[in-house]
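Just one protein chain is left out here, and the rest sit where they should.
Moving on to subunit A:
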Amino acid sequence: MTASLAGLLPDVAGHFGRYGGRFVPEALVAALNQLDAAYRHAMADEAFQAEFGALLRDYAGVPSLLYRATRLSESVGANILLKREDLNHTGAHKVRNVLGQALLTKRMGKRRVIAETGAGQHGVASATAAALMDLECVVYMGEVDTERQALNVARMKMLGATVVPVTSGSRTLKDALNEALRDWVSTVDHTHYCIGTAAGPHPFPAMVRDFARGIGVEARRQCLDLTGGLPDAVGACVGGGSNAIGIFHAFVGDEGVRLYGFEAGGEGISSGRHAARFSGGTPGVLHGTRTYVLQDDDGQTLESHSISAGLDYPGVGPEHAWLHDNGRASYLPVTDDEAMGAFQLLCRTEGIIPALESAHAVAGIIKVVPALREELGREPTIIINLSGRGDKDVETAGAYFGILK
């Protein structure tokens, strides 16, 4: 049942059950319709798929490896397979989405892309795709994030993008989205808004998922080749949720495969300083979509907190809200400290420095392994989506561990 549902959703207006949809000014509706038509056409167009596939293969280094992490497995007590999206060009899964959207931008005859970014990974990916395809690129980034991700700001500028620090609100990802939407409503005739995650108004949640779903398609095939079977579980971190939905989607129909999304528990749910929309939020409407949102008793969006800029967002992609409510996926919080413990463990056991976002996925899986082992009566086989590499986080992690002042 879930398989067919996953194939059918969203509905034609972009709803995943009660979530999703399109809550935008009337001025953007025509552009979203145009984008939806271009996306649907591209999905069915062999020429587009061939071009997209060739770019991913020849330019981005896709398919990424599925790597059996032996020493981490011993340490955790499970067979851990890492989907190495950190090895993609630009260092994260995000390159898949931006290449797809940049191709669509060209197809729609637009010459400018705008993007929001939190950790900077999507901004770098957007700037990269824009350079490759000769598009003008403007990236909105919360001022707080420009400070904690200064290296990525420099990367974007090197690639020819303009980076606009956003000084309104909490000066993080949500405010960057606000500002990008304000730009878009003024420039939509020649500008494409390259949203970086599987959220926002329809068709973005479905479209970004479809550009990222190769992660799961590859991982599923690679797991069958490597182990002769499907994994017992798949885990990913969930900010907006593009890497998670990208790896989940191919497994939604495999009922024996448990799906775990790990959101940022920050300093703990009870502290109020977190980005755990499912543990600490309620359904609402933010940035064009109906989903789980961190909000107060008056419906005002609450500021999120996480050591990881990429998870520091008070909303979440609507398909995750749907998978949460119907129980197909489990969403659990992981605190800053737990994530940093896993970060260090992965560094020391596998020689891999993960993005802080991805460290949340590793930490979350470490937490669920004991119960899973008990349930199965054996060591579980688990795929973790290692969505990005940690080069951008060296400063944050160095300060956390007292290595850098």
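One rule holds in what follows: a contact is a pair of C-beta atoms (placed from the backbone, for glycine too) under 8 Å apart; a residue touches a chain by one contact, two chains touch by 3 or more; residues count from 1.
The rule is simple: contacts and distances are computed from a predicted model.
The chain that is not shown carries the UniProt protein name "Tryptophan synthase alpha chain", picked from "Tryptophan synthase alpha chain", "Spermidine/putrescine ABC transporter substrate-binding protein", "Aspartyl/glutamyl-tRNA(Asn/Gln) amidotransferase subunit C" or "Cytochrome c oxidase subunit 1". Residue-wise, the contact with the chain that is not shown comes from A:188, picked out of A:87, A:144, A:188 or A:223. Contact with the omitted chain, checked across A:17, A:77 or A:169, is made by A:169. Along subunit A, the points of touch with the absent chain fall at residues 13, 21-27, 29-31, 168-169, 174-175, 177-178, 181-182, 185-189, 283-288, 290, 293, 295, 298-301.
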